[in-house]
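Note that one protein chain is taken out, while the other chains of the complex remain in position.
Moving on, here comes chain A:
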Amino acid sequence: MIIMAKSDNFKDHNKIAEENIVCGESMKEYLEPRFECPICLTWLRDPVLTSCGHKFCSQCIYTWLQKEGACCPVDGKSLKSESDLFRDLYTSREISQQRIPCLYQQFGCETKMSPVDMEAHINECTYKQSFPDSQIIYCSFKNVGCMETFHNEEDLHAHLEQNINIHLTMMAKILPQLSVLKNNVNAVAVESKLWDPPPKNTMEKNEPPLEWQQLLKNLYERIVVLEQQSKELSITVSNQKTQLTTLQTSLQCCQEEMFLRSCNGVYIWRLPSFHEKLESMMKDSLKMFYSPGFYTSPNGYKICARINISSKEPEFLSLLLHIMKSDNDDGLDWPFNGTMYFVLVHPYNWEKDIREITSSRPDLEAFRKPVCELNKRSFGYTEFVRIQDLPDFLQNDCLIFRIEVRVYDKFRTPI
């Protein structure tokens, strides 16, 4: 009996010792470098030893050596897959003797196995469940009272960017408390110095805590980044402003051009502040006013009107038309052939309008294809209206002419 009991005890001791060993092995958190493949950074699978003394998974090193001129990934010595690689059964055996805990240990699985068996076990492990998406990340300003948490870095960054003011306020609130605290610490330190032997190595106590330094540093960094960003943005904005102004101007030009092109030969010429214009013409007998060039149709003739004081009869105002050069000219018939209506519009009573109609004459130079910007010769009425009659036609000091130019349509057969 006694002997039996002794042997039982002995067995128990043995068992405990054995368990400790297994436990000690399995508690290793990180992979030992000698069991790690430098290519995939996991446990060596079917380890292979190279002639230069490095170990790799067989699949990893063979895949690598398929590349042209590939050398040892660790030291760059040339390797031939047929002669420089050897199966490393020794390491293979050592790995199969390692014991590591199941991947789902935290969910209750207590199985321990060699890395070689891990894959098979994981597939049938009854404790298998998915891990939470990611660890919870706390706001960097947790220490000053921001209790926000995040699941990824992006959310944290967005939060940091949006809440700079709130974080700064939190810091400002906590700073005075901190200095009070520091004073207390100093007071305690001074008191304790009376009792304690002098410290062996005097530490700098005025330095703010390390995490605060880090926090400040982060803040400075953010400020620099933000300043840079705002600088870049303001440059972009000012560039876009200039672009917008140019665009607006060109748009305005385009609209005017569009209007002049699509007026179908009917142009209402408004002459605001006419008195001023009249005076300048009186002073200088060569002074003339031109209307913008308008078109008889979008692809038709370009024409402008002109007024000036008649050189022969100074009490008359002349109203004349010039044919202008345009891109359409090559596709048009020359000399110009059509009818022109000249109307000085009476502001209140259309019966008092001054109206004149005339047709073009092929023999005149004025109707030939222009060779310069504006045909030198014009056509119209040199004595269109008496200057003394003009005030009757003014409304708000604005004079209005209507010019209508109709091109003779040779395709329309008279009925």
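Quick note on the criterion: a contact is a pair of C-beta atoms (placed from the backbone, for glycine too) under 8 Å apart; a residue touches a chain by one contact, two chains touch by 3 or more; residues count from 1.
In this section, contacts and distances are computed from a predicted model.
The listed options are "Trm112p-like protein", "Protein transporter SEC24", "Ras-related protein Rab-31" or "E2 ubiquitin-conjugating enzyme", and the UniProt record of the chain not shown names that protein "E2 ubiquitin-conjugating enzyme". Residue A:Leu41 is the one among A:Leu41, A:Met147, A:Val237 or A:Val371 that touches the chain missing from this view. Considering A:Glu119, A:Glu221 or A:Glu315, the position touching the chain not shown turns out to be A:Glu221 (whole complex). Although one chain is not displayed, its contacts with chain A can still be listed: residues 38-42, 60, 63-64, 67, 71-74, 76, 152-153, 221, 224-225, 228, 235, 239, 242.
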